[in-house]
Structures are given as structure tokens and as C-alpha cells.
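Data block below; observations after.
Coming up: chain A.
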Amino acid sequence: MSTTSIESIDDVSPSVNVLLDVVGLGKTYGSGHGAVRALDDVTFSVEEGEFVCIVGPSGAGKTTLLRCLAGLMTPSQGQASIAGERISGPPRGLAMVFQDYGRSLMPWLKVVENVGFPLRNKGVSKAERRERSMAALESVGIANFAQKHPWQLSGGMQQRVAIARALAYQPQVLLMDEPFASVDAQTRSDLEDLTLRIQRQSGITTVFVTHDIDESVYLGDRVIVLTKPPTTVSQIFDVPLPRERDPISTKELPEFAHLRATVMRAIKTL
Partner candidate 1 sequence: MIVRQPAEDSRRRGWRQLGDLALRLAVLIGAGLVWELYARAFPSLFIPPISAILANAWDQWVTGDWRALFIAPVFLEMLAASFRRLVPGLIYGAVSGIILGVALARVRFLGEMFSPLIQFFRAIPSSAKIPMFMVLLGIGDTMKIWVIGISVALPLLMNVMDGVRNVDPTLLAVAKVYRVGPWTRLWGVILPAAAPQTFAGLRIATMIALIVLVLSELTGAADGVGYYVLYAQRMFYVLDMWAGVLVLGFIGYLLNAVVSLAEVRILRWHRQSTSTAR
Partner candidate 2 sequence: MTAVMRAPDATLSRRLIQPRPVLLGVAGFAVFFLAIELLSRFSGLSEEILPRASTMILRTLELPAQESYVIAMGETLWASLVGLMIATLLAVPIGVILGTSGAAYRAMSALIEFMRPVPPVALIPPVLLIMGAGAEMKIFLVAYSTFWIILFNAIYGIRGVEPGLKDMARVFGTGRTKSLVVVSLPSAAPFIFTGVQIAATAAFIVTIGTEVLAGGSGGIGQWLMVNLNAVTRREWVFAGAFGAGLVGVAITGLLVIIGRIAFPWSVSNRERAE
């Protein structure tokens, strides 16, 4: 992958419809003595077409939050809704890229079959499924690995497959849980730019969880900082950077450095 500037179709600012609304969300694991209060009271919203990054220290409940948004678990308090509808199970049109790429792909399926997996029995014809899978693989730059099995690919490649799987699903909302936490720095930078490019092209509303402050500022339109447990939203920052970003030139902008420092301070003083 090249690491040069990200092409974006245009710089239209996102529309102002709230797509994802989280109100007073709380989650406690277990009960009695062993209860763990992972999320206390989390409130924020995400607009359509927005790229929101959520940062917080390890164990802050970031994964828990995403799992609630994905309908994989029911919150103990409060609620999350998508397009005005309360989330009670996995919502239609929501895709997720999991933290542990090695375990989120089916080892018995080829790459292209993994990408097409969510489209099975969805009224999508076999031919169309294949076409959409190949197109998605094309857009993450690994179409030539379509016939391989996931375990034949490197970690970064595997995460591309996971991203392609999300894309082929053509979601409205994409949740990403520390997707690049365990790949090397160069690969990570490539994957960040890939994610940005895809988001700009498709306009998919994206919620990106990370513990890396640089990453959050570089990728996000807004950065939501979570506190330590019991977790609430500490602060929300708008990112005053142009939507078109570049790993070198964006990161040398004073706005970038400033925001990065501000977010870091916010987390330090938690």
C-alpha cells in the first residue's frame, strides 16, 4: 500500500442527522461480590457519515461499549439506539471489525468465502455475493489473495479481510474495536489510511475504538475520551483538521500536535 495522501471524493461535511444515540449507558458484569462495573454512564451521539474515535485506557470498557452498540449484549442501564430505534439485538446494516483478527475469520473458508459469509441466505445470489466479495477485496487491495485461507496471510492482511467482509455487507454503521492494535507500525499506518479512504468513499458512519491517541486524532472527525472505570464520557473533542489527511503532512500540522497534546492531557488527568 502506498502511504501517500488519501483521495477523497469531496469534502462535503457530514449531514447533521444523528444516526447513533447513546444515552446513560451502563453495564455491569456479574452480580453480588464479583460484580464488575465496566460502564457507568456513557452518553454521546454520532451523526450520519461521521468518523468518531473513542479513546480510553485499557479496561475502560471500550469493547463492552461496542458490544452493546452491536447488540451482542444488553446494557444494564440506559440505552443505545440506531436511526431512532432502540438496539436490542444486532441491528440491520451494522458491521463490526473485531480486535482479534486471528479469531474472527473462519479458518476453513477461503478469503473470498469469508468476505461473502455475511451475505449467505440474505437473498443475495451466489454470483452477486462473489462479485461483491471480490469488489470489497479489490478495495482493500488484496484481491489476489482471494483463494488463500486466512491463516496463510499476515496479521495485517487478515485484518484487511475482516474490513473487506464488513464492506461487502454494505453497512450503514461500521464499528471497529482496536483493529490495528497488534500489527506493526508500518502496516498500521497503511491500514489507517485504507480505513480513511474507504470511509470517505463510502460515507459509512464509523465508530473506531482505540487506546492510541495519535491514531484517534489522525482518523477522527471527533474524539471521545472515556474515563477509567466506572466509565463515563470525560470529554469530546472536535478535530479541526481537513478531512483529507496524510500520514506525514497532517501529522506535522500544529493543530494535530495541539489536539494530540490536549487529548493526552485529558487522559493523564483522569
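Behind the choice of candidates: all candidates are chains of the complex that A comes from, given by their letters.
A few points about this structure:
Everything that follows uses one rule, which is that contacts are C-beta pairs under 8 Å (C-beta built on N, C-alpha and C of every residue); 3 or more make two chains touch, one makes a residue touch a chain; residues count from 1.
No experiment lies behind these values; they were computed from the predicted model shown.
Among the candidates 1 or 2, the one that touches chain A within this complex is 1.
Those residues of chain A that touch candidate 1 in the shared complex are 67, 70-72, 90, 92, 94-96, 98, 100, 103-104, 106-108, 117-118, 120-121, 149, 151-152, 165, 169.
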